[in-house]
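Every protein chain of the complex appears in place save one, which is left out.
In this document, chain identifiers A, B and C correspond to the written order of the chains, with residue numbering beginning at 1 in each.
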Amino acid sequence: MSTVDDPRTIEFDVRTDEMLVNMGPQHPSTHGVLRLVLRTDGEVVSEVTPHLGYLHRCAEKIGENLTPRQFIPYTDRMDYLAGMNMNLGWALAIEKLMKYEPPEKGRHLRVIISEMGRIASHLVGMGAYGLDLGTFSPFLYAFRERERILDLFEEVCGARLTYSYITVGGATADLPPGWLEKCEAFLTQLEPIIVEYHTLLTTNSIFIKRTAAIGVMSAATAIDYGTSGPVLRGSGVDHDLRRDGEEIYTAMYDGYAFEVIVEKNGHYPKDHQYPAVPQEAILGDCWHRFYVRMLEVMQSIDLVRQGIDRYSRASGSYGEPMKLNQKLPKGEAYLETEAPRGQMGFYIVSNGEAIPWRARARSSSFCNLSVASELCRDCLIADVPAIVGSLDIVMGEIDR
Amino acid sequence: MDAIYWPSVFFLIFGALACGFALAVLLSANIVRMAFYLVLSLAATSGLFFLAGQEFVGAMQLLIYVGGTLVLLIFGVMLTSQERFVNMKTLAGDWVIGMIAGGALLSLLTAAAFSVPEWRGPERAAVENLPIEPNATPIGMGLLGARVDQIGAPADERAGMAGYLFPFEIVSVHLLVVLIGAAYLARAKRRSNPLPTG
Amino acid sequence: MTSSLLANLLTEPPGVAHYMTVGAVMFVCGAMCMATKRNALGVLMGIELVLNGANLNFIAFGSKYLDNGGPQLGLDGSLIALFVIVLAAAEAAVALAIALNFYNNHDSIDVDRADQLQG
């Protein structure tokens, strides 16, 4: 916040008094129960302070009282929009501790499921972002498509939100017969619809006005604050754990044709199919963060296709879930995976018993949100939802 | 009993509203309510304008005065509405002096108004069947310097009844100056001299 | 006189005098507002009332529905009224800017505190 001694201070002849405004925890645009305390001077926001903890459910403590497989349902409730990816993160961390490698078929199954989860999550992110900017319809379009992914997930595991499907050692069940065809059919239908979303939002001039050059985050700031995922890549940092992560995670994507969605020399990979970057947009602004998400959906579609191809050619087992009360080897493990919202890390310490001695989660949204007060300095009130929305946070993951 | 003359009834209604809310402005201590009563009083005044056959001026009153000036005023009220300024009590002594002076002025003005017999109102028959004439065009022509209402008048009388083109121009320029001036006064300016360091 | 006037007013048209009375009430209320209110914006509202009270007279004298032979302003009445409205808008804008400046410099809109120019 600028002080009075700062010579750049704008002095208003009409002095308006500073006002502290609570945006949230009950507010339509705070994605759950985030509370932002805004210090405003008229419409200009000078400071944003996020207050957390309204959704704290002691997930980590619970993790220290349950066996790893029992804890899987709790990971669903962290990032509840991408439960599959949370399951995967936890499962991989445990597997790293156990030095277990899932069979070929299970690996492709995980790619398919987690990339589908990424599509679902980004769809919600896109729709909710439209809602933050005052247009309601994209939200429902996004939910319409997400609904079909949930249908597919329901067929796989019987649940629509809290799946507990991917588990330590593989998955709870194999994909049902005929599922791959349905999935393929869905992807074929989704692709042209994404183009429609680009028309409705990405290239809409009001949308560009509201997002371009708003909340610009330099690559250095993004790295300083430890942001990750589309938020980081939206600032032009070429980093994606699916490529740059630990061996046990990148091995999952072994052999997949995959390019990190990040701007290089003014271009995104394969961006000729998509609307061009508008002139107003600056790298690292809300528009780029949104655009990266939209492109990642397309990339995930591609990855799912590759996964379907490989899965149907693979033979053998999809993996064997670990026993419910299997003893863990002594030691510790930390693994970060590329969840839709960024790097989701799980840390586990075991003293040789079935129940971990310490369980810890590193949430991507938490770090992503921390940059909000930096981005919202001296913006307008209307920009606060635009910026916070572009970070695409999920409070369940932040508070855990 | 004669049939009721409706314009008179409406005059009573609008007149009572205008006077009543003017009084309310005076008596209210809360600045926001004062502004609200002022809106109602001026709106009722525009009703009186309509009754007097001056539709254009009445609509003008609604558009500029009620819709523009008073919104501005309320804006000002909201900008300065700290707790201690919303309710500012008038001192009792001020009330007494004000009431005496105001009452004297009011009685003087009213007595003066009714002292001229011609002003007490026309005969009903004289005005009842007057045609409703458009008055926007004559006003517009008058502002441009052409007095449509003086067409039939003798030439020597007409000479004294000039149009309003010049005042119109002056007012236009005046408004422009005021706009710029108000914007200048209320603008956000950067401090020109940086504070001395150290 | 007054009682007969009011009784007549239901069946007889109002005259200039009636409009002048309404105008006088508004004028006096406005003048008293200016005199008694301590809030600068209250004073401003008083001015608006005064201007409107005066405007009513112009309208009344300009209207041919109210007059029965006295001096008449005709079109000039409505034209002057128009100018009053327009200038009142300008006056309000400037007065408001002054009031806001005053508020800014003195942290108050109490007109009684605007006494720094006193010798």
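By definition in this document, a residue touches a chain if its C-beta (ideal position, glycine included) is under 8 Å from a C-beta of that chain, and two chains touch if they have at least 3 such contacts.
One rule holds for everything that comes next: contacts and distances are computed from a predicted model.
From the set "NADH-quinone oxidoreductase subunit H", "Xanthine dehydrogenase family protein subunit M", "Urea ABC transporter permease subunit UrtB" or "Peptide/nickel transport system ATP-binding protein", the protein name that UniProt assigns to the chain left out of the figure is "NADH-quinone oxidoreductase subunit H".
One chain is not depicted; across the entire complex it touches A, B. Of A:48, A:111, A:131 or A:361, it is A:131 that touches the chain left out of the display. Only one residue from B:12, B:29, B:59 or B:175 touches the chain missing from this view: B:59.
Counting over the whole complex, chain B has residues 3-4, 6, 30, 32-33, 36, 39, 43, 55-56, 58-60, 62-63, 66-68, 70-72, 74-75, 78, 81, 131-138, 140-141, 146-148, 150-152, 155, 158 touching the chain that is not drawn.
Listed by residue number, the positions of chain A touching the unshown chain are 19, 21, 27-29, 42-43, 130-137, 140-141, 144, 200-201, 204, 206-207, 209-210, 380-385.
The criterion applied here is as follows: only the chains that are shown with their structure count from here on.
The distance from the centre of chain A to the centre of chain B, with each centre set as the mean of the Cα atoms, comes to 61 Å.
Multi-chain contact residues of chain A, defined as those touching 2 or more other chains: 12-14.
For chain B, the set of residues touching two or more other chains reads 79, 185-186. Contact residues on chain C toward chain B in their complex (touch as defined above): 1, 5, 8-22, 24-33, 35-39, 41-42, 44-46, 48-49, 52-53, 55-56, 59-60, 62-70, 74-79, 81-83, 85-90, 92-94, 96-101, 103, 108-110.
Only residues 1-5, 7-9, 11-12, 15, 18-19, 22-23, 25-26, 31, 34-35, 38, 41-42, 45, 48-49, 52-54, 56-57, 60-61, 64-65, 68-70, 72-73, 75-77, 79-80, 85, 88, 90, 94-95, 97-99, 101-103, 105-106, 109-110, 112-114, 116, 118-124, 126-128, 130, 135, 138-139, 142-143, 147-150, 161, 164, 167, 171, 174-175, 178-179, 181-182, 185-186 of chain B touch chain C when the two sit together in their complex.
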